[in-house]
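Please read the structure below before turning to the comments.
One protein chain omitted, others in place.
Moving on, here comes chain A:
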Amino acid sequence: MAKGDNGVRCFQGLLVLGNVIIGLCGIALTAECIFFVSDQQTLYPLLEATNNDDIYGAAWIGIFVGFALFNLAVLGIVGVIKSNRAMLLAYIILMLITYAFETASCITAATHRDFFTRNLFLKQMLEKYQNPEPLNNDDKWMSEGVTRTWDRLMLQHECCGVNGPSDWQNYMSKFRNINSDSEFPWPRQCCVMNVQGIPVNLDGCKLGVSGYYNDKGCYELIAGPMDRHAWGVAWFGFAILCWTFWVLLCTMFYWSRIEY
C-alpha cells in the first residue's frame, strides 16, 4: 500500500490492539461462564424443574464463544500484520458466526432472567416439594431435585418458603396432601434446630412462636445468585459485542482496501 505508510501502520496497530482486547475479553467470558455453570449454590434443580433453565444454556454458549473469540483474535492479529486477504476473510466470516452466537446468548440470558418471579418458585415449591406421586420419571427426577434443594436451603440459610412460612398456610400443596396441617403446618426444616438437627421446641414451631421457627422467606437467596448469573452473562457479553462490532467493521474496511 503506497498511500501514507504511516497511516496504514497506525490503522494496523489499532486493529491489533482491538484484537488483543477481544482475545482478553474472550478468556474472561469463558472464565465467567465456567463459574456460573459450576453453580456454586446448587440452585440448578430449581430451574430445571421450572423448565426455564436457559440462562445455563446461555452460559454454556458463552464458554465456547469466549474460547472462539480468543482464537479468532490471534488469527486476526496475524492476518492484519501480514495483510493477508485470505486470513482476514476467514477471520471476518468466523467472527460473524461467533458474533451471532454471542448475541443469542446475551438475548437468551436477559430474556429468561425476566421469568424469575416469586410466584414461579412458589408454584414450583408447592407442586413439587415432597411430591409423593410423581407422574413419570422426569417428574420424579425434578421433584427429588426440588425437595433436596429446598431442604438444603431451609436448613442452611434458616429460611422457610418463598415469601415466608405463610406460603404453606395459604396454599394447598403436595406436601399438605401427605402431611396433616395439625402436625406439619410447615416442613420441619422451618423450625429452629439445635445442633443435632432436632427442632428446639416443636410446639413453639407449630404454633408460630417467634424464635422457634424461621419466618424469613428464601426468595432473595434464590433470586440473588440467579440474577447475578443472568446479568453477568448478558451484560458482559453485550459489552464485548459492542467493542467487537467496531473492530470487525474496521477489519472489513481494511480487508477491502488491501491490494493483491
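Some notes on this structure:
As a convention for this text, contacts are C-beta pairs under 8 Å (C-beta built on N, C-alpha and C of every residue); 3 or more make two chains touch, one makes a residue touch a chain; residues count from 1.
We take it that contacts and distances are computed from a predicted model.
Entry comment: the absent subunit's protein name, as recorded by UniProt, is "Uroplakin-3a isoform X1", drawn from "Creatine kinase U-type, mitochondrial", "glutathione transferase", "Glutaredoxin domain-containing protein" or "Uroplakin-3a isoform X1".
Among A:T147, A:S173, A:Q189 or A:N214, the one in contact with the hidden chain is A:S173.
Considering the whole complex, the residue from A:C25, A:L122 or A:L153 that touches the absent chain is A:L122. Residues touching the missing chain, restricted to chain A, are 92, 96, 99-100, 103, 106-107, 110-111, 113-117, 119-120, 122-123, 126-127, 165, 169-173, 176, 180-183, 185, 200-201, 203-204, 206-213, 215, 231, 234-235, 238, 241-242, 245, 248-249, 252-253, 255-256, 259-260 (touch as defined at the top).
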